[in-house]
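Left out: one protein chain. Kept in place: all the others.
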Amino acid sequence: MDSINWHSFFFLLFGLLASAFAVGVVVASSVVRMALYLIVALAATAGLFFLAGADFVGAMQIMIYVGGTLVLLVFGVMLTAQGPFVSMKTGGGDWLLASLVAGALLALLIPVAFSVPDWRGGEPAPAVMEPTATPIGVGLLGVRVDKLDADRPESLKPGMSSYLLPFEIVSMHLLVVLVGAAYLARTKRRRSPSQIES
Amino acid sequence: MNLLTEPVGVAHFMVVGAIMFACGVVCMAVKRNALGVLMGIELVLNGANINFVALGSKFLQKDGAFSLGLDGQFIALFVIVLAAAEAAVALAITLNFYNNHSTVDVDRANELKG
Amino acid sequence: MPGLGSLRNNTLVAEFFSQYMWSWAAYLLTGLIHCALLIQVGAVGALFFIWAERKVSGRIQDRLGPTRVGGMFGWLQSLADGIKLITKEDLMPDGADGLLFRIAPYISFCASFAALMALPFSDGWVAIPINTGVFFILAVLGLEVFGVILGGYASASKWSLFGAMREAAQVVSYEVPLGMCVVVPVLITGTMDLVQIGTFQEGWFTNWLILHDPFTFIIFWVYFTCALASVNRAPFDLAEAESELVAGFHTEYSGIRWSYFFMAEYGSMFAVSGLATILFFGGWNGPVPITGWLGLTHETGPIAGYIGNFLGLVNFVGKTSLFVIVMIWVRWTLPRLRIDQVMKMCLKFCVPIAAVMFLGATFWQRQFPGGVLLKTSYGDRYVVTEADTAAPAKSKDSAKPAAKTAGEASPGQPSADKTASVSHRVTKGS
Partner (left out) sequence: MDLDVLLPKLLCIAWLLPLASFTLIVFFGPRMGKKGILASYVAAGAIVTSFILSLIAFVSWIGANGVAAPGGHHGDEHAAVSPLPVDASNSPSPMRLASLADTHAADSHGHDEHAVHEVHKPVAYTGTWYTLGQFGDLKITISYYIDALTVCMFTMVTLIASCIHFYAIGYMHDELHDITDTQVLVTKGYRGHGHGHAGHGHGAHDAHAHAHDDAEHDDHGHGHSDLPPPPAGYDYLHRPGRFHRFFQYLSLFCFSMLGLVIAGNIAMVFVFWELVGVCSYFLIGFYIERKSASNAANKAFIVNRVGDFGMIIGLMALWGSLGTFAFGDVDGQQGLFSQVRNSAHNYELRTPDGMVLQAASDEIARGVEPTAKQIETWRSEKLGYWLLVIAGLGIFCGCVGKSAQFPLHVWLPDAMEGPTPVSALVHSATMVAAGVYLVGRFYPMFTPEVLLVIAYIGLITLFIAATIAITASDIKRVLAYSTVSQLGYMMLALGIGGWSAGLFHLITHAFFKSLLFMCSGSVIHACHTNDMFRMGGLRKKMPWTAYTMLAGCLAIIGTPLFSGFYSKDAIVAQAVMFTKQNPAHGILLYGFAGGAAMTAFYMFRLWYMTFSGKPRDHHVYDHAHESPKVMYVPLVILSVFAVSVGWTMPFFGLSLTNLLEQARPAGEIGTGVLLPALSYPAEYLSHAPSVHLIATLIASATAAGGFLLATLFYGVHKLDAADVKRQFNPIYYFLVHKWYFDELYNFIFIKPLFFVSSIISKIDKNLIDVFIDKLAVGVKALSRVDDAIDRYVVDGFVNVIGNWTYSAGRSLKAVQTGKLRQYVMFIVVGTVALTVIMQWALAAE
């Protein structure tokens, strides 16, 4: 027996976890359970990111997705968690239809994934893991360390831009979104009694 | 191939991504709870993210002819951040919807029916 | 094992074991050893700190605290309590969501335990050396609240639900200033690797980052406040405010599940205190460089290095415990805040102060890249070697200062060094 490839082993572990809990999200009827499963699925995805060598993105996944997004979701659950809304049943026809469509989607996507020979794996990959936090951080500030010109190390390859502008846009976007969300979700002023009478 | 003994490739990651994507789609399609739909969106985005990261990874392809390089991670980062923003807005919309209709059933939100 | 280069140290240990058994078993064994050690930190630490809490609170309230169990000072009191908890009947309310109710304490405990995985206890003594360690600890600690929320929700009790909601609001809010505070040491050291941050402060206590500049000094106190809030300690313990919510989110819990929550709380207290120690108080580097004087470094030899590391561990745990005890002291001294005061504290004070300090530290770093008090040795230590700087086309006279700044901006491991110095050069050039 060949020795176990631990990378593949952990991939299988995390992949199965992610898939299983993603299915769990679909199947679960309680919103809170859905949230729990989603967390596990997302955390497993973070594990997949680590396996793919994207440690910074993985950490971000945990920090923002799992930490931030889901706390927000749970927040919403708490605010709307009153008896009848926790679970709402859907008709069997809907389920059937959705499954068919999803099946078609999978049938489309999975062959596509295997259609490129290079993507099928099987060859041992380079072993050294490089930290990605610094290149990503510098890249967000406008310099792509990984795209340096071999001839002139002080400059980028022609046409290789970086992500300073998207970064700024996303920052502004986040700010606007937070303000907008706060505005949307604010407590509505109750109508005064006099208005109700009239 | 024996997945336990041979190195995995991009395709395997993409399969996981596809499964999450499909689950997300089903989730959006069958959940009547607005929060369920939201979670479906998160799953869909996450499935896409897996593809980006996998295509940018150095460990999964030998020569990297189709590799996105660090760009994959950048895109994934932006997706994560935008997903957070989207979740915040969607939650706010949901809360507003709840305030107006006293429910989070998306089937009841059909006032824009043609 | 390709791709898991971050588990390098463990790989060494595992390879040692794998001479005697199957490799997978060797890896498993390695992992188990680490886990066992870390759980000891959680469990034994909890025992000690609970005892310390009782003693401290006793002294503060002008009484003696536990005195009997275990002889002097009642130092076995916590153990006795633990045994009692384990043997207690495990209750679950009727309307509870069984799965979530059961799983919630584990989630909390796992989160605080996972945070300890990335915490270095001495130079290089860390379970998993992640080069985004700071980030990882923050992210994982943020997950602890999830268990609390699930527990509160699953209990089907309005007290629990209220407690959980309060906690969610509080923790989500305080993560923002906490993150900002943590960014400042990262900014100064140029790395998120906790080991490197610790090594950065080697030498005298003047090298500690809290004394690096006025902004770090102020931001430490903001960090400490936010840390208190994010681990739900008094005066921010609204999630378990007895006077209002019975016992908050763990009202319905008892027995061993309750004790998991308890351990999670003390575990995360230890984690944030340890983080504070590393980020601001030199980690395992003492106020006085005794290990250096005694020659207990890796340069002298592996045994001496091991002893030095052990002294560092003692140093680290001592400082961390000191912070935990300060937390205890705060708890029994200050009254609990109202929820609106908690929020106001975060949004109106902590966030702006942290933001301003962050800006200030940025400018300080720009103006005095070496800090002001930091004078001693680290400057030479991180000079990039000639091989790193000679390769790119750069004039000879400018190579030296560039190397120095690059070294200060990003000290540390050789593999990261090259990237860092290159990136620095690019930033200057563009």
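Chains: A, B and C, in written order; residue numbering restarts at 1 for each.
Going forward, a residue touches a chain if its C-beta (ideal position, glycine included) is under 8 Å from a C-beta of that chain, and two chains touch if they have at least 3 such contacts.
Owing to the predicted nature of the structure, the values given are computational and were not obtained by experimental measurement.
Asks: I'd like to know which visible chains would be in contact with the absent chain if the whole complex were considered.
Replies: A, B
Asks: Quick one: which of B:His12, B:Arg32 or B:Lys58 touches the chain that's been left out?
Replies: The one listed residue touching the chain not shown is B:Arg32.
Asks: Just to verify: which one of A:Val101, A:Val116 or A:Leu178 makes contact with the chain not shown?
Replies: From the options A:Val101, A:Val116 or A:Leu178, the contact with the absent chain belongs to A:Val101.
Asks: Write the list of subunit B residues that the hidden chain touches.
Replies: Within subunit B, the residues touching the omitted chain are 25, 28-32, 37, 40, 106-107, 109-114.
Asks: State which residues belonging to subunit A touch the missing partner chain.
Replies: Counting over the whole complex, subunit A touches the hidden chain at residues 94, 97-98, 101-102, 104-105, 108.
Operating definition for what follows: only the chains that are shown with their structure count from here on.
Asks: Determine the centre-to-centre distance between subunit B and subunit C, using the mean Cα coordinates as centres, and give it in whole Å.
Replies: Taking the mean C-alpha position of each chain, the two centres sit 31 Å apart.
Asks: Going by the touch rule set out above, which residues of subunit A reach two or more other chains?
Replies: If we look for residues of subunit A contacting two or more partner chains, we find 3-4, 7, 51, 53, 56, 68, 72, 75, 77, 124-126, 130, 135.
Asks: Could you pull out the residues of subunit C that touch at least 2 other chains?
Replies: 2-3
Asks: Tell me, which parts of subunit C touch subunit A in their complex?
Replies: Against subunit A, the touching part of subunit C is residues 1-6, 23-24, 27, 97, 99-100, 103, 130-132, 135-136, 138-140, 142-143, 145-146, 149-150, 153-154, 161, 164-165, 168-169, 171-172, 175, 192, 391-393, 410, 415-416, 419-420, 422-423, 425-427, 429-430.
Asks: Could you pull out which subunit A residues touch subunit B in their complex?
Replies: Per the stated touch rule, the residues are 1-5, 7-9, 11-12, 15, 18-19, 22-23, 25-26, 31, 34-35, 38, 41-42, 45, 48-49, 51-54, 56-57, 60-61, 64-65, 68-69, 72-73, 75-77, 79-80, 85, 87-90, 94-95, 97-99, 101-103, 105-106, 109-110, 112-114, 116, 118-126, 130, 132, 135-136, 139-140, 144, 146-147, 163, 166, 170, 173-174, 177-178, 180-185, 188.
Asks: For subunit A, which residues are in contact with subunit C within the complex?
Replies: 3-4, 6-7, 10, 30, 32-33, 36, 39, 50-51, 53, 55-56, 59, 62-63, 66-68, 70-72, 74-75, 77-78, 81, 124-131, 133-135, 138, 141-143, 145, 148, 152-156
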